[in-house]
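For this view, one protein chain was removed and the others were kept in their places.
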Amino acid sequence: MLKRLTILTLCFLMITGVFTGCGNQPAGTPQDEPKEQEVPKELAAVQQVVAGLGRDPGEIYGYGAHPPLTRVLEPLIFQDLELGLIPGLAVQWNASGDGLTWTIQLREGVQFHDGTPFNSDAVIHNLWRISEMSPGRFGPVEKIEALDELKIEVTHSEPFAPFLYSLGWAGSAMISPDAVNEDGTIEEPIGTGPFSRESWTPGEEMVLARNDSYWGGTPKLERVTLKYIPDPTTRMMALEAGEIDMIIDTGGVLPEQVPTLNLHPEIEVLSIPGAVPHYMTLNTREWPFNDQQVRKAVMYAVDPESIIQYALEGYGKVMTTVTPHSEKNWMHGDALYKYNDPDKARELLEQAGWMDSGSGILQKNGQELRVKFLLSSALVGRWPYGTIAEIVQAQLRDVGIGVEIEVVEAGLWRETLKKGEANMSIRPWAGISPQSRLHEWLHSKGENSAAMGIFFNNQQIDQLIETLLMTTDENAAKELAYQIQEIASIEVPIIPIYDEVLINAVRSNIKGYKLHPWFTMNWEEIYVESVQ
Amino acid sequence: MHDLVIKIVESGPPFLEMIKRLKKHKLAITGLVIITALCFIALFAPLIAPHDPDKLHLAHRLLSPGDGYLMGTDNLGRCLFSRLVFGSRITLLVGFFVVAITSTVGVALGAIAGYRGGIIDEIIMRCVDVLLAFPGIILALVIAGILGPSLFNIMFAMSVIGWTGYARVVRGAVLSVKEREFVEAARSLGASDSRIMFRHILPNVMAPVIVMATLGMAHVILAAAALSFMGLGVQPPDAEWGSMLNAGRLFMRTAPHMTVFPGLAIMITVLAFNFLGDGLRDALDPWLKETG
Partner (left out) sequence: MTHYLLRRFCAMFFILLCVSIITFSLMHFVPGDPAEIIAEKKFGENVTTETVELVRREMGLDRPIFIQYFRWIAGVLQGDFGSSSSTGRPVWNEIMTKLPATAELALTAMLVSLVIAIPVGVISAVKQYSIMDSVSMVGAMLGVSMPNFWLGLLLILVFSVNFGWLPVYGRGEITQLILPALTLGTGIAAVTARLTRSSILEILKQDYIRTARSKGLIETAVINRHALKNALIPVVTVVGLQFGALLEGAVVVEVIFAWPGLGRLLFDAIYARDFPVIQGCVFLIAVMYVIVNLIIDISYAWLDPRIRYEVK
């Protein structure tokens, strides 16, 4: 009996030993001298890359090819690395004095992948298609006219300030009119980009082939394969083993994986501040967050700094106003949102009549201050929301607010929030333009107000936002945006938790990749260096 | 689940004989010792755990085993050992609950079907056939995915199918027992149906149920871990071994203790139940013959 138990124990110890051993031993051999780097390198004979990512690049937007990730489809206006608007398929644009009429000059000599010429007709077809699909995307459009083969004119009934940003939005990409079915669905994404979609196996991979007649010059890569690898650990290990050349997309590399990847001299980890802020939302219609004092207390209780340090391994930026760093021209200079002051939070709650009942959870009129924090499982899989929620839970508990975390499947999450049956949630939001961001989150009819169960209703802010959308003068618009941000920080319907820092990783023979805040891939500039 | 066909002896397994045979099966005893220890740990968790399992201590995050914490800390600075100790409660609770529900429902319906026969039998057994057509975890995944992953929904989802195996086995056993002389004798003496059922039939069909329940525990614990992996497990901050293992995945290389300890905890527990189940099967061998 004893003998067998010993054998059994030995078995377990051996297994533990093997596993921990594997864990501690960094894969690869960092002590190898990477001296060859000084030798000038040449282009590899085969210009192909395989990139891994955590979602199916074909399933997004319903176009069969995610515009920034695949670059099969391109919008009229591009955004540079600082998110400034630069010419894309449109080369020039200007507005009339009253801000109602926009004239857009299109690029010459561009063709869709199917050979259809890119011209005014194609653009008009696209603009109407998109407007029908998502009303209001391009503002109150009255008419769109072709002035000539390569010039169009868009007339609004009221000024619509974020118009150019709307044209630059990934969802406003140009698709060959021939590729659109009568009911508006698209099976084959036929665009103008440096690569065309050669094949797509849903849930598996997408192969992109070089567009030899790309208007921006022939890309160096012949072929790009995008591999959908759902499990982040598998994805990382595939890069380590050299089976994929790069990990792309937001949420491609998770912050926790960076130390492991850094052990490999042949892998380069890239990171830049992204254009994706993450917001915590409060349900301002229902008890207890219908009380502005309680919402403010939550703001004082949370500490984004510690969230960034401990849940994001430092890959994030604290936001002090609802406008993110990527829109720095529109961002209020003062630190409007104030965090990490639990004493102030307790004081506010006490002023609002909340008493400690002895259990550590505050009480008012016999009701305990307990709230439901609802998370979407789809988002939890891509960002460390679970960990963030646990930190928030501990921080709110510290000031006497009990938080119950619930992670549900994405559809149920939306449904529950819409009905107002949760008290708080968290989600990322890219936002089409600085102006529309404020409208989406803070206006009583903004799409996130109802969809995220915020129900914030403030007449003053509504008016300011409506004026902002029509204000084309930049200085006046910024003044309005500042005012709106100030009110938001006083009323606290949402709490900006952090600005994301994007992390991607590439093998070091892949050159020319520049990480874009919108995770837009510059496939036309990437090339493979030969490994010696 | 494995179907078991029963060879019934007149009086049912004499307890002492069974213990004697079980004692010969060293692995089963090992399993039994481990399970008893686990129950003890779960029961006295607050006394055993050195720290609050849910208390964040961010400055102490990702400490290796030893540095003031027996098994180190997780990514939020919680004591891993304390979380494992408290986690045993949820893991065992899920297991016991699902097994209790499925075996009770299964035994009751199987016994009724077997004893009554006729249309009732037909209805119950066709339900069993229909439910058996769905692979368990897949239906559980769909249910938990659709209803949301609360502890209750998870246990419910795993119970929906689980009972069918018991019902099948018990029905078969009841069918063969009810024709026996001692049941006939009891009936001719005027015993009521419920008396015959509880005094004469059920004790005779419990052997395979005990084996199935023991092996079922192992199965449920693994299924719960699989659901955690798919993001439909027990909710934070509750410590459950499967969700702890899943949370540690991202730190598999930099902080291996976060996966090794919950992983081993699951493995040892599942092994223990499997050992015990196997031993019981061998010990009950004269009363049941395995066919698969």
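Per-chain residue numbering starts at 1, and chain names A and B are given in the order in which the chains are listed.
Criterion: contacts are C-beta pairs under 8 Å (C-beta built on N, C-alpha and C of every residue); 3 or more make two chains touch, one makes a residue touch a chain.
It should be emphasised that the depicted structure is a prediction, and the values quoted were computed from it without experimental measurement.
Student: Out of A:E447, A:E466 or A:E525, which touches the unshown chain?
Tutor: A:E447
Student: Identify the residue among B:P53, B:G114 or B:G145 that touches the chain left out of the display.
Tutor: Looking across B:P53, B:G114 or B:G145, the contact with the absent chain belongs to B:G145.
Student: Just one of A:A51, A:I190, A:M237 or A:I503 touches the chain that is missing; which is it?
Tutor: A:M237
Student: Which chain A residues would touch the chain omitted from the figure, given the whole complex?
Tutor: 3-4, 7-8, 11, 15, 18-19, 22-23, 25, 27, 56, 58-59, 61-62, 64, 133-135, 171, 185, 187, 201-204, 227-231, 233-234, 237-238, 240-241, 243, 377-378, 409-412, 414-416, 447, 451
Student: Pick out the residues on chain B that sit against the missing chain.
Tutor: 2, 24, 26-27, 126, 129-130, 132-139, 141-142, 145-147, 218, 222, 225-226, 229-230, 242, 245-246, 249, 252-253, 259, 263, 266-268, 270-271, 274-275, 278, 290-292
Criterion: only the chains that are shown with their structure count from here on.
Student: As a quick test, compute the distance in whole Å between the mean CA positions of chain A and chain B.
Tutor: Whole-Å distance between the two chain centres: 43.
Student: So in the complex, which bits of chain B are touching chain A?
Tutor: On the chain B side, the touching residues are 26-27, 29-30, 55-56, 58, 61, 75-77, 145-150, 231-232, 235-237, 247, 249-254, 256-257, 260, 263-264, 268.
Student: Show which residues of chain A lie in contact with chain B when the two form their complex.
Tutor: That would be residues 1, 4-5, 8, 12, 15-16, 19-20, 22-24, 26-27, 232-233, 254, 256-257, 259-260, 306, 309-310, 377, 380-381, 386-387, 389-391, 393-394, 405-409, 412 of chain A.
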